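Contents: one structure, followed by commentary.
Just one protein chain is left out here, and the rest sit where they should.
Each chain gets a letter, A and B, in the order it is written, and its residues are counted from 1.
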Amino acid sequence: MKKILGIALALLLVAGFSYADKTKVRWYVGLGSGGDAPTVVVEKKVVEDFNKSQNDIELTLDVVANAAAYNTLTTQIAGGNAPDVVGPVGIRGRDSFKGAWADLEPLVKKYKYDLSQYDKAMVDFYRTEGQGLVGLPYAIYPSFLYVNRALFKEAGIPLPPQKFGQPYVDENGKSKPWDQNTLREVAMKLTVDATGKTPNDKGFDPAKIVQFGFGQQYGDFRGTATLFGAGSLVAKDGKTAQIPANWVAYHKWMYDAMWKDYFYPNFAYANSDLLNKTDLFASQHIGMALVHLWYAGFADIKKMDWDLAVTPSYNGKTTAKMHADTFEITRYSKNQDASFKVISYLMASQDLLKAYGGMPAKKAEQATFLDGFAKSKFPDNKVNWQVVTDSVAYPDNPNHESWMPSFQETSDRYTITYNKLASEKGLNVDDELAKLKADLNKIFKAAK
Amino acid sequence: MMETTRTTYSVKKANRLKTAGITAAVIACLGLFLMPLGYGIATALKSPDQAASSEFRVLPLSPAQVQHNGEKWDLYKVPMADGSVKTLAMVQKGRQMSTFADPANLDTPPIEWKGNWRTLTPELQLDPQWSNFVTSWQAIDFVNLLKNTLLYAGVSTFGILLSSSFVAYGFARFRFPGKNLAFVLVLATMILPNMITLIPTYTFFFSIGWVGSWLPLLVPAFFANGFNIFLLRQFFMGIPRELDEAAKIDGAGPLRTLYQVILPQAVPALVAAGLFNFFYCWNDYFLPLIYLAGHPALYPISVGLSAFSTQYVIYPYLVQSASILASLLPIIIFFFTRRFFMEGVVLAGVDK
Partner (left out) sequence: MKLRTNQQERSERRWGLFFIAPWIIGFLAFNIAPMIASLGFTFTNYNPANPDKTQFIGLTQWIRAFTEDPETYPAILKTLVFSAICLPITFGTALAVAMVLNSKRLLGKSLFQTLFFLPTMIPTIAAALIWTGILNSQTGWVNVFIEKLTGFHAVGSDGIPWTTSPYLIYFTYSLVSLWGMGNTMIIFLAGLQNISVELYEAADIDGAGWWAQLRRITLPMLSPVIFFNLVIALIGLLQYFAVPFTLNQGRGLGFPDGASNFLAVDFYAQSFAFANMGYGAVLAWVIFLFGLAFSLLLFWSQKKWVYYGGEK
């Protein structure tokens, strides 16, 4: 096996020397976003422009559908055909290929890339133990509530607050703090069954719900729990599994929300045609959906009457979980210098950032970005975009996608619990979480 | 052909009843069997709003609408206080009270109606989204995808049939040392999950520069594969040796025997193997994806379709319409080749 690899690498080197004219850099898209049709058009144009702008580097684009992107990249790396630049990639993608990324620190020094234009915390976010600086802050996606104004109007209740710290004033003029309890009340008013009854009415039929109050879209076990505050499944010693108390509280709250109060769609509902097969908000059958900024980048919601609102607090603290994307260079790339030039170019492209729907990590550019984004994607919708900027100040630290031992296996295991809680009524949440913790400990112990 | 069975009137009648019964049973089973396909077609004709309708609907139905000052209002059947049911346009929905307008006279003051609007039935009309087919045709470069897929499936099937019948003949009709071991190895190539050999195979193809082209998928087809060797061997072993010996007396060598005696007898098996392989290649997704990554001009339909789906968003109605378009061609091919070969088989059976 090593011999074959050796031959392959040798051939590659020879091939590399014979193509003396232009350095070839291959850009691999698909681990994160960037794979959908309208975005690919923009990516292709950026590649064209880059190639036209200089004569030393030839950039090629590989777009792979996300469902197969992980396998394909694994095969390419293992087969000796690793791409040079990979991105946009989030933390999940990065950790799934731990050890495959190049340390950018020497390149940053060599090309005098100015790191001071970013928040120090953001830069440190990309520094990992033993691997150096694997990426540069590029795009951030805060999260917030997408609210369906039409449904609120039909229910006759006011929208949630759009500024952090503001209370919620209900239809009777009563003022309440905007926390998870108020969220629950509002969501229950928005949930209706086929005959128009809410869970507060007698005769409400949970088997015939046609509209839900609140849901977290595309979330997972950790991400959704972050509504009640940041946390980590890995204890401070880096080796033992834990489930933080606020996360236990969240999953109990969510379980009741699905099976007692019925305002949160359970697994079957979320995957049904009624809710557009997990695309909850665009189905127009949910009042409030908690998602990230990237959703506005591609969601089919232009025709809807929608707005944004801030996430509710828990025990006095508000958390708006954050996603971050970046471009990374593989350790196996033969042209790391050229690749660095490529990613500097890609990161500077405003068109590309707009296509991904990401906020620039550079503070100075955030305001202008939002204006441009809103004008190009939603010129006719009256949306309060200030919510986006404000939400940047409440990231979850540690991030809900941060590293865990045996990342993929651990994610798979907690996804099983997450889906089980969403599929079965009458479970004991504490028991399921205890089982999860025990299994996670086993996985962590076996991890090298 | 001589009629050897007596066919009285009562026997004929019983036969006709049997035919009707069996045909009816088959139609019923077929209905159940193809019901999922019905879902696929129904989804292909729906818009996202129709698919996400809160009422269960099989057909693509939309509420009829009227336009007024740039706003579109749905029409509902509203029971009025005097007992009649009028069709009105919904202006504003409300839990306890909704406002409607008279569709015939949209400028008159809105009518208030007390009650829960969800108990009203909308005025539905059939609204199939044929445009879905147009959209998916344009979004995917269908002609190119079809061409690629046809080439892949066609060349591969041809190569497989050619080489596998060759090899199967060897296993079926000849004795040679190591035959059993060789056959075990043939099986072994089928038993080991091919995902585990993926990376070493990919490394090999990459080292000879075939990655990024169709070669890793087409060339191995000309060296036979386990499934077809096994299948054809079974059939060949069922053909009576007398036919071989008759040919030998006529002075035929093994090759002539293969092409003039064995293959004509095994036409149904060859058709089955051919169809099986053709559609396997038609639907083959993972290997073309791995070897053609980054060369969209070479993609077959399966890989091209996957470009529609991303982690975050799936447009099921578009994927369904694209899939139906992608399935139409093989259906037509299949329907006509079945007829063609069926006739050949009937003739062969009669001549025996």
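The criterion applied here is as follows: contacts are C-beta pairs under 8 Å (C-beta built on N, C-alpha and C of every residue); 3 or more make two chains touch, one makes a residue touch a chain.
Keep in mind the model is a prediction, meaning the values are calculated, not measured.
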item	value
Touching the absent chain when the full complex is considered, from B:Phe100, B:Trp117 or B:Phe171	B:Phe171
Given A:Gln180, A:Gln366, A:Gln408 or A:Asn441, the one touching the chain that is not displayed	A:Gln408
Absent chain, residues of subunit B that touch it	4-5, 15, 18-19, 22-23, 25-26, 29-30, 33-40, 43, 56, 58, 163, 166-167, 169-177, 179, 182, 184-193, 195-197, 199-201, 204, 220, 222-224, 227, 229-231, 234-241, 254, 265-266, 268-269, 271-272, 275-276, 279, 282-283, 285, 301-302, 305-306, 308-309, 311, 314, 316, 319-320, 322-324, 326-327, 330-331, 334-335, 338-339, 342, 345, 349-350, 352
Subunit A, residues in touch with the chain not shown (by the definition above)	1-2, 4-5, 67, 70-71, 74-75, 77-78, 80, 96-100, 206-207, 266-269, 271-274, 277, 406, 408-409, 411-413, 415-416, 419-420, 423-425, 442, 446, 448
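Here, only the chains that are shown with their structure count from here on.
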item	value
Geometric centre distance via CA averages, subunit B-subunit A, whole Å	35
Complex interface listing, subunit A residues touching subunit B	1, 4-5, 7-8, 11, 26, 33, 35-37, 60-68, 71-72, 74-76, 78-81, 150, 153-156, 192, 194-196, 210-211, 218, 273-277, 279, 282-285, 294-295, 298-300
Residue ranges of subunit B in contact with subunit A within the complex	48-49, 51-55, 92-96, 116-119, 139, 198-200, 202-204, 206-207, 211, 286, 289-290, 293-294, 296, 306-314, 316
